[in-house]
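All protein chains but one are shown at their positions in the complex.
Let's turn to chain A:
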Amino acid sequence: MSILGTRVVRTEDPLFLTLGATYTDDLVDHRLTGAVHVTFVRSQVAHGRLLSVDVSAAREAPGVVAAYTAADVDLEPIPAGLPMVPEAMRRQWLATDTVRFVGDIVAVVLTEERYQGEDAAEQVVVDVDVLPAVVGTAQAARDEVLLFPEAGTNVMASFGAPAPSDFFDGCEVVVTQRLVNQRVAPVPLETRATAAAWGEDGRVTIWCTNQGAQQAKTQIAGWLGLDESLVHLVTPDVGGGFGAKIGADPEYAFVAWLARKVGRPTRWTENRSENMLGMLHGRGQDQVVTIGGRRDGTVEAYSLVVDQDAGAYPRVGVILPTLTMLMAPAVYGFPKIHAQARVLATNATSIGAYRGAGRPEATAAVERAIDLFAAEIGMDPAEVRRKNLLEPFDTPHTTPTGAVYDSGDYVVALDRVLEAAGYPELRAEQAARRERGDARQLGIGLAVYVEVTGADTGLGAAESAELEVHPDGTATVLTGTSPHGQGHATTWAMLASDQLGIPVEKITVVHGDTDRIPRGGGTMGSRSLQQGGAAVHQAAVELIDLAKQRAAEVLEVDPADLEVDLASAGLQVRGTPGSGVTFAQLAGSEPLVVQTRFTAGGATFPFGAHVVVVEVDVESGKAEVVRIIAVDDAGTIVNPLLAEGQRHGGIAQGVAQALLEEVLYDSDGNPQTSTLADYPFVSATELPSFELVDMATPTPMNPLGAKGIGEAGTIGATPAVQNAVVDAVAHLGVRHVDMPCTPMRVWRAVQEAQQGGSSS
């Protein structure tokens, strides 16, 4: 029986559970002996003219080795790396004449010991002439205050054109609504950290917490003006990423530059407050949805207009709305689709990828729109969905926005989740509570979703793998993916073991070292299994071919007469047990190793359906999640234990965004949520245990049949929770509540609805 599809516990766990993982800040390495600690001094105002930065007192503070300002830096400004962004919007390594968000770096202090850094940073005197801050996309769009006056606008990029004026003509019902997909903080529990050491040979080794060593190496080499061969980048164990650790951060390159300048190794580990300011945030979209159709529930036209808050400097946030636009049609066969976006600079932390990166925003918009439409025509939202879902397909379906869905059966996903939830019984219970006028009302929220994983983003379509069997019967897998909790060490070993018969515990998986693995796409966008895992599978198949050639000579038989014997982890002559040679024996004379590169047939489109049940106290507005039932179809599942773990984590983040989490700034651009004491991070008490329903529609895009699973839970859960909260108070006249659906927002919506005002 194949090991694939079984619940193999993780091979990395015994170490993680006894001595702990080795994160960047845990590293003990001789090359880092005598490293100085780096402390960045960051702007405390959101927008201002930088008059002076005086580090003279800091230089005299105990333990200070050096202190620098922009005047000491000889690097070119950081390129935007995005052709659509005006050149004037480039960021300086240390702010020169303007600071543009609370967290912009104005100086840096190097000290012998960690605690001394914060003391010395206090001694840096920064003189700023404060300018009005641009907070939020609406203000940014007015262009009254410009972040980059030379650019003449706060618009970083625009995509798409306005809808034609007759777009909704002929619709019996048209509903429009502004939606907020709020700015959230990714908050990996391990903050950003890096260390750098230059060797005698002129090469620099950089350790950092990151989701893709190869991509980070290329970026850092480019920023520092170094040939790539001079940069060795290592990602040790990584304490969570969620998208925010994709690509290098400027700090990583700068810490390496500092090591060269000061002539000593350097280390930097940010604290949580610095992380909340300095690490990329996620989401940050203001949306307008308009949905039109017939009273029988048929949707005829759908429009999504996005204003993306990009923060102060262009990062991945600039291109996120293009993914939102691509996925705007979602699971539906709407005849007419319109999508349009513009990207705006604000005096806030830059926006980057966060679990789902542009796709959850598309799903949240359309799933809210469907509910608004259903409420307007007085039809059950499940019925409206069923009426508009695409029919099942197993040959590619091209959407009006150009996405090519590989395979899907959205009707079955919806039916299964409704059945598992006991949907009619839930509606009956809801009706009874409404009838009784209970203080705690039931809300039932639905979401059906499709997302894109393993898309070719220029880096991601192919993935490398190397597989070597050693004479002692162990094997090593080298992968270009870069796990941070997904369990690649176990799953990749399962994939090799499945082909070769070598036990999982004898297979070591290596990742995140650019000297050993020069090519790789990293772990992001749920691409790892479908590309990196498929590459490991392909490497094992190729290794068997190589072994057959060798064994044919040893055994003096035709290679075609050889077959794999999983029990002995070797080859034997077909139908002749005991006739063979093991892979370990074949590795005895010369290395038994293959290097391969797998290219996927295309992106895959995992899908699913979620039902969320909440209880809302109509007097306080507080919503409590009672049940979450989820179908997440990611094609073939290699390790259900780990796939479920990905679903759990994703669902939790979806709930967190829908109910709790939001990065807030005041009108002067001061962050109001810069520690975990004031950022409402979801804890165990806000969540129920999850009810997962299985469904597997394999993809033809890779030999495993696997689609991505990392972001699915987030994409489905977020709108399902929001819809559930609105549904709980819908009978009181509420049509919409923006995320996060806090008690205050829900309570206010109920009050406004009951006073006959606008509920949205």
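To be clear about the criterion, contacts are C-beta pairs under 8 Å (C-beta built on N, C-alpha and C of every residue); 3 or more make two chains touch, one makes a residue touch a chain; residues count from 1.
In this section, contacts and distances are computed from a predicted model.
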Given "Homoserine O-acetyltransferase", "Sugar ABC transporter permease YjfF", "3-isopropylmalate dehydratase" or "(2Fe-2S)-binding protein", the protein name in the UniProt record of the chain not shown would be "(2Fe-2S)-binding protein"
Tell me which of A:Leu51, A:Ala677 or A:Met744 is the one touching the absent chain. A:Ala677
Against the chain that's been left off, what residues of chain A make contact? List them. 9-10, 12-14, 16-23, 26, 28, 114-115, 187-191, 237-240, 242, 271-273, 484-487, 641-642, 644-645, 648-653, 675-677, 681, 683-685, 687, 689-690, 713
